[in-house]
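Have a look at the structure that comes next, please.
As you look at this complex, bear in mind that one protein chain is not there, while each of the others sits in place.
Entry: chain A
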Amino acid sequence: MWYYEKKLEYPVKVSTCNPTLAKYLIEQYGGADGELSAALRYLNQRYSIPDKVIGLLTDIGTEEFAHLEMIATMVYKLTKDATPEMMKEAGLAPHYANHDNALFYHNAAGNPWTATYIQAKGDPIADLYEDIAAEEKARATYQWIINLSDDSDLNDGLKFLREREVVHSQRFREAVEILKEEKDKQIYF
């Protein structure tokens, strides 16, 4: 079970009403390498993975939901008071037609989130390598969004999220090292 803390992992500040940026950011919300994919992937894989790394998947999967909430806050703030006209100018008319200014789990191109974005192979090495790849892809996505954004307050939050991808990748790499360890081998010094 989870306890909920009614605050964000890192403060989110948005200084411009910029629906165009929201259009790109939604990639990290409902995209293939977004936070929803990450959270669901890790929290699902942990049942069939060696005990030693279950806790890691639980912790990181949980943190991904905290990131999802930050992205949601950013998207919400970027579009909150945007008029239908502004949504149209930002290329969000199809989104507006279907959802008004509500958030939805789709990627920057408007494709709805799908479980085919994630995998649970049951093989610990295959699963952890997928997780490492997912973290690096999410890091790259954050870089490209930062490059597109000129909102320095928003970028501050995005840089935090990017750094967390680096740390998570590091931990998954360590998990692989744990599983690679030759437990029964005599160690000579």
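Basically, contacts are C-beta pairs under 8 Å (C-beta built on N, C-alpha and C of every residue); 3 or more make two chains touch, one makes a residue touch a chain; residues count from 1.
Throughout what follows, contacts and distances are computed from a predicted model.
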Name the absent chain by its UniProt protein name; which of "2-oxoacid:acceptor oxidoreductase family protein", "Outer membrane protein beta-barrel domain-containing protein", "Carbohydrate ABC transporter permease" or "Spore coat protein JA" is it? "Spore coat protein JA"
Among A:Ala102, A:Ala115, A:Ala133 or A:Val166, single out the residue that touches the unshown chain. A:Val166
Pick from A:Ala120, A:Ile146 or A:Leu179: which residue touches the chain that isn't shown? A:Ile146
Just the residue numbers, please: which parts of chain A touch the chain that's not shown? 10, 139-140, 142-143, 146-147, 159-164, 166-167, 169-170, 173-174, 177
